[in-house]
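This is the structure, below, for whatever I ask next.
Missing here is one protein chain; the remaining ones are kept as they sit in the complex.
First chain written, first letter: the chains are A, B and C, and each begins at residue 1.
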Amino acid sequence: MFSAVTEATEVILKSGWFLEHAYIIPLIPAIAFALIIFFGKKMPMKGSEFGILSMFGALAMSAGAAYQWIQRVNGAPEEAYIKPVIKTWTWWQNNGFSFGIGQHIDGLSITILCVVAFISSLVQIYSTEYLHGDRRYTHFFASLTLFSAGMLNMVVAENMIQLILGWEIMGLCSFMLIGHWWEEGANSRAALKAFFTTRTGDIGLLVGTSVLFFSANDWTQKNLGVSGFSIRGLSAWALSGHPGHAAITVGAVALFIACIGKSGQFPLHTWLPDAMAGPTPVSSLLHSSTMVVAGVFLVARLYPVFFKGMNIMGTSLNFIVLIGGITIVIAAALAFVQTDIKKVLAYSTVSQLGYMMMGLGAGAWLPAVFHIFTHAFFKACLFLGAGSISHSASHHSFDMKKDMGGLRKFMPITFATWILSTLALCGVFPFSGFFSKDEIIDNVGHNGYTFFMIIGLSGAFLTAAYMTRATYLTFFGEPRGAAAGEHHEEEHGHDTPAAHDDHGHDDHAHDSHDAHAHDSHDDHGSHGPRESGRIITIPLIILATLAIGSGFLNAAPFGEKWENFKKWVEPRAEVVSITGIPAPTGGAGEARIAEGTTDTTVPAPDAAVSSDSVVPVDGEVVSEEPVADGEEPMPMYDEKSAEVVGAEGEAMHESPCGTETPEHGVCYAPQLHHAPFKWSKAAMSMIIVFAGMLLSWLLCVQLYDRKNKKLVGLTKRNKLLGAGYLFLENKYFLDTLYEKIIVRSIAHPIARAAYWFNQNVLDGIVNGAGICTKTVAGWVYRNVDQKLVDGAVNGAGTTAENAGGALQPVQSGKVNQYGALLFGAAAIGALVLVIINF
Amino acid sequence: MEVLSDHNWVLTVGTFLPLVGVLIMLFIPKADEALSKAVAIGTATATLAVGVYTLTQFNFDKAGEMQFVARHDWISVIKSTYYIGLDGISLPLYFLSMVITLLVMIYSWNHVPSPGNAKAFFILMLVLQTGMAGTFIARDLVLFFVFFELVLLPMYFMIGVWGGENRQYASLKFFLYTMFGSALMLVAFLALFWKTGGASFAIPDLIAHANAMIPKNTQIWIFAGMFVGFAVKVPMFPFHTWLPDAHTQAPTQGSVILAAILLKLGTYGFVRIAIPILPLAAKAWAPWIGLLAVIGIIYGALGCLAQTDMKRLIAFSSVAHMGYVMLGISTLTSFGMNAAMFGMVAHGLITGMLFFVAGSVKERYHTLEIKRLSGMLVQMPKLGWILGFCAMASLGLPGLAGFWGEFPAIMSAYQPAAGLNVQVFRIFMVIAAVGTVLAAGYLLWLYQRTAFGEPTAEFAAGHGHDEDIHDVNKFEWMAWTPLLIAIVVFGVYPQLMFKILDPAVGVTLKAFGG
Amino acid sequence: MLSALATAWTSPSIDYHALAPEIILGGGIVLLLLLDLFLPDAKKWVLTPLASFTVLGAFIPVLTLALSNQGVRSLFDGRYMVDDFSLVMKGLFLLAGYVVILLTADHLREGDYYQGEYWFLLLTSLLGMVMMASSRDMVSIFVSLELLSIPAYMMAAWRKRDLRSNEAGMKYYLLGVFASALMLYGMSLLYGITGSTKLVEIATYLGSDLTSLRALAVFFIVVGFAFKVSAVPFHTWAPDTYQGAPTPVTAFLSVASKAAGFVALVTVVFVAFPGSHDVWQPVFWILSALTMTVGNFLALKQTNIVRMLAYSSIAQGGFILMPLAVAGVDGVANSALRSVVTYLLVYAATNLGVFAIVMVVARKTRSGEISSYGGLFSYAPGIATLMTMFMASLAGIPPFGGWFGKFTAFQSLVSAGTTWSYVLAIIGGINSAVAFGYYGKILREMWMKPVPDGDTTPVTVYSSLGVALGITSISTLVLGTFPGIVIHFGDIAGLTGAFIK
Partner (left out) sequence: MLLNEFLMLGAVLFCIGVYGVIVRKNAVLVLMSIELILNSVNINLLAFSLRNNSVDGHTFALYVIAVAAAEVGVGLAMVLLMYRNRRSVGLDELSEMKG
């Protein structure tokens, strides 16, 4: 009915204080971090209060922003493009352009903001109990808070540089938190590994950003008046049809490599399980629910770039979906051979991240993002549950086989929450996992990636299976080890790394002067397992509740009006008209851009003036008002958008976005399709899931309870299975590859060689001249050596000196010879001259 | 000669004030160390005050132009004038040199390395200060040369007298290397002078005429001369072999000044003299400079990984970092040049800081053998965290100063100046990006092995080292806090420096249309 | 026939003002002799002040001449010129002489010296130099050359009982005479070719076309002076002589008499042979390259400080020669002349200072070995600092005089802009770096090494030596920081009759 164009001028989108000032959200924890660092130790609660308060503040603001965003969406006509709330201040300038720092708030960022703020708050509360009496309690909260600051900053980031800033800060914090108990070599190694691996991926981030910036900057500056770093700019540019195929592909691939590293995708996933060496709250916050989704977030955030760069939905296979698929399966398979409960969860996280990636790769943007959302809750819950077990029941061990079993009697709450989250994770209807994961699988199939749909389904099967195994080992059967109340110190020496490390920290608690720590740990040891304290269980309950409920935000099965998440979060693929398109060379258009956008592109001298000038919300207008002065929209757009209105879930939306180049405007999001929900499909996956659970349950009973002779030790007897088990046990030998081969070879031989080269060859070149002279005459040796030892001269000096030595005989002291030399030289010279001038 | 400001005296005072202090100190009896220290620090403070005043008087909106310009006859016969000025490129380094000198002196209050003789030590630092500041404000090649050489002797003595076991070899090596370089540099300057008609040594005049008057081939040769002179100072692979020795042997103060300021003289020379005066030659040389730069990045990193000595490792890391700076310069784009300038300052702050820490570690443990150090965080948490902080800054963590020198430099290589081989530079970019990982590698590896874990047996509590092993003391705090703050501030709000760099760089690169 | 010429002869009118320096010196010399004869030994000390006052006295007319605006004074129909060049050089000689007197004063008091004779010889040699600066005729050049050399031979051998001193004198004498004999042979040929001994006429007659005979003559004469300036390969006498001779004499030889050699060289080349630069340019190119290189390399090997300084001064000579290697190129001659004069001034100040310190230190350590400077800084920081300054100046490190000397040398060299000039410049550049190898050795000894014999009694500096040090150090510093002053002299030092292209 209306063209996107005319609308753009009419629509006045709602906004509000929280949306306008969302950039404050990351600032709160950042300030809190500083406070903790400087005053934390002196505070009654050792600084944790700062952290918790800041997280509450962030949470409150995020909630407010979420509310106002929803208002904004609801207030806008259905097919209007909902402008993100963008602000920017000059952060740095270069080459006459000034680059901003600010906020880019849309559905996606709002979602993640809420998730991060929420989980962080819970985890921080949880930690006050879990790390009580830890020797570096304050540091822990400092890092945790700084992490939240980094993550939130990355989420609100207005441009790539700001995003990288948050990205790297998260990496740093994960380094500090994994290595929190660095007295143990294993922990610090794990920390190093995590940082190093992600950093390796970050090469891609650097390269990709550079490539995209230089390819996009001119276009964005000209048409949108924003820099080539800006997320909005990049999205529009990607869909504008201008970018050369090579540039955008390289950029996308490079960026995706970074995502692989950060989100623990195959083949760079190996750091994530080791990262479990960190305290459990860390695992639950960073390494399951928030930080590790950063990679997924980046893909979702710059989706147009990947959409075009990877040609998503253009072909039946692309890099992202492939990596995602592989990750799902291998990670799930690995989860089977773990005895450490946290590692099971870690691999499950990897595999779930695989789902998200696969979804994004297959054009299922919304389900993937939704999965981020739901996964955060139940996975955090699971981790905290594991933590609660180790904290109260298994005496700081995470070994399911040794120290757990039959715990359901002792810790009902933990058990209940665990079960709920597990069901959610397995994607059982009507738990949240179902609505997200199943949607992903469904859409993947619907978008023509049938093979990957099958992978997804088998993944679901595996998930169900290994979670059942874990559950069984932990809560059913007979109590074993610590769970049975045995207090065996010696066994902790050679436990799985995590337990080991936790225990390391325990030891430190012992020799640390904190008496409280001492007691608390001992009574865990002495009286056997029991339920954890309220501070631990309450977060569990909350999370479990969400594990059930969060799914209904986007419950496709119940029809359109339940799909709020879709409505609020998914960016609408509408053409937004701007000046300069398609003829960007007009003086007028440029002029308008220039004056309208002093906020983002300032000629250097005025930087001072404009550096603190804020973009008005409808600074957007800059890009859309030109419509006001004529430039009749193509009528065809009307019909297109008209169809949008009538479009049900599965309507074939024909907006040019993503499919072809928009002619009179730009798109900020590609056009995506949504699979219509069918109970039949859902039922099928349900069956698969239950099958997995059942099978696994039976196996477990046979193996661990009945100790069935045929099955126990099967892997020992059967070569093939044995090999497979070994293969899994060693995580596909990838670590061996990385550490033993690559790292070793770089760190040791090559570096040594280079150093040798440096010392002997290059340094040699300096001394070389001297050395060759040295070899000529034996007697020179003494001098050179002396002088070198003496350090009198080196290199050229040495040569010179030797030459001097060679000359000395001339100075024989004999008058006659002097005379001879004198006259000889004279005679020769004279002779030459005579001959020349003859 | 246009005068942008009537504060022409500011620079002169700021540069030569230290010498006044030296004169006063000459009359202080050697025995009275406290007094000579006080006088020296007082002088440095006064100098810094002048520097601050300069900062306040500096017209930031005209950062691209020369300010406080003063030009007087000096050696009229050879057409050389006392011609000084300050613009956005010089200002940060000029100011940094003053700050670093003061901080180093404060640090030296109770860290005068053996064989003592504080008087001489402080005098040398003051003389150094004059040389460094002068180099950054000189607008006349002869004047530049004089200041450039002026820093040699003091540093030679600093290393040679107050250095480590192998100090004499190191100091002489440092000296001879630089002498060779600067000799060729001088010849190049003279050639420049005559090829432009023997009219003037003033850099602006040369910029105005040289490119037009000198044919390309000649330019390339002249550039070669300067290249050697500056590259030795930077130091660029393969002229870097003096650096590890010098750094390892030098006393802490020497290392700091060397890393923070002296290395910048070389890069500054490229930015200020070689490239703007001889654009054609610069274009011809750029790929090779870029190549040497990336070799330096990788090579320095590998060198680091092979080190067993903490200080030597940091020294090699300088090679790598200056590699980034040179890479940025070699792109001949203002993007890269800005990054390079920022990188210089950042590297000055960070690596200077690292050397401070290394010095304090040495003082406490009497060794820098990485494998003998461990669990620093247990015994000296503060020092340990500071080391970690610097390591993070040094590996280019966003939010800290290092990032803004490193990342844009790498980026800039994606799109070098028109006429340069894009493919080659993009390869450079990737290699440089790999370098960042290596950087993370060696720094974290260093940090993990020195700071984490339990102290080694020989240094564990109750093994006689307890009295030495104490946490950061107040002089160290005084000396370090400003640096640490600066690292954060510039990291969080880089515009502070880019704002003044960018216009100046733009002016410098006029010849390249950007 | 001769009688016919004789009748045509009329006595020339003599400008006594112009000759005043020479006359005062001469008078002083005679007075010295007489007093020495008649004074009782107890009163002999009078001679020292007398000598120094003579020199200073001779300096006064130099000043007045410089200030008198009656341009060039030409005597004996242009065979004896008093122009700016000669005045500057005379000033240099006289001041150098005065410093040498200061250096010697205490030395004499200690050693068993025959003061009278010594002063007599010193002043005579000075007189020779002062005349050399003005001579524009082969005969007067020859005479003044011998007048400055012969006393020098004797001074070199002054320590009668000391074998080394004898050896020094003997070598210096034999080789010196031999060299001047060669030079004379060249002169005789030249006279034969041109029929005149007056440089200007020779120049006009020689023009620029060369025959082998002319080349031979020119070359032999150049060789003669090359010996004086101890250019390789005519340097062999220098190290031995410098080492053997008494230190003040060495200072005198290495500064004043070398300067005189250069004065003569410059005069002859610029005034008499401007056209034959095809002969002397390559010669100077080779000489200068050889001289600085060989000088440096051999200096690196020395352990005796004086001997090392001998080689160092040889090497410095090489640098002074550099611009002459291109002086024939259009428009370079001027700057070449300037750079020679400048370099000589700077070099004189610095080198005299070095010798002053050598004497100071030697008096304490009683040794001439470089190792005896160990730890000097620890017990005599002042002396060590001054020595550092002088060494830096010799090595050409700003802000001490030396750098400017080298700078001008390079400047005029590069101004020629020929390939050969660049090559020589680069050789020079490398050499200036190599040179630090041995200058640095002394610095290292002083600053970084322990005191060899552990004797750290402070060094006593006698008043006269102190004055000498003051003069030299201040001038070294000033020359380095405000070179404008010195180059001013170098600039006005117009060489009359010089055929500057």
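One rule holds in what follows: a contact is a pair of C-beta atoms (placed from the backbone, for glycine too) under 8 Å apart; a residue touches a chain by one contact, two chains touch by 3 or more.
Only a predicted model underlies this, so the values are computations on that prediction, with no experimental measurement involved.
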| item | value |
| --- | --- |
| Left-out chain, listing which of the shown chains it touches | A, C |
| Which residue of C:I23, C:L39 or C:L174 touches the chain not shown here | C:L174 |
| Touching residues on chain A - with respect to the absent chain | 808, 811-816, 819-820, 823 |
| Hidden partner chain, residues of chain C it touches | 1-2, 5, 138-139, 142-143, 146, 150, 153-154, 157, 160-161, 163-164, 166-171, 173-174, 177-178, 181-182, 184-185, 187-189, 191-192, 195-197, 239-240, 243-244, 301, 307 |
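Assume only the chains that are shown with their structure count from here on.
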| item | value |
| --- | --- |
| Between chain C and chain B, distance of the C-alpha-averaged centres to the nearest whole Å | 43 |
| Inter-chain centre distance, chain A versus chain C - centres from mean C-alpha coordinates, in Å | 77 |
| Shared interface positions of chain C, touching two or more other chains | 430, 433, 437, 444 |
| Where chain A touches two or more other chains at once, by residue number | 792-793, 796-797 |
| Residues on chain B engaged by chain A in the complex (per definition of touch) | 60-61, 64, 166, 168-169, 172-173, 176, 180, 238, 241, 299, 302-303, 305-307, 333-335, 338-339, 375, 377-378, 392, 397-399, 403-404, 407-408, 410-411, 414-415, 429-430, 433-434, 436-438, 440-441, 444-445, 448, 451-454, 493-495, 498-499, 502-503, 506, 514 |
| In the complex, chain A residues that touch chain C | 792-793, 796-797, 800-801, 803-805, 807-808, 810-811, 813, 815, 817-819, 821-823, 825-826, 829-830, 833-838 |
| Touching residues on chain C, where the partner in the complex is chain A | 170-171, 174-175, 178-179, 182, 210-212, 214-216, 219-220, 223, 227, 233-234, 236-237, 239-240, 279, 283, 294, 296-301, 430, 433-434, 437, 441, 444 |
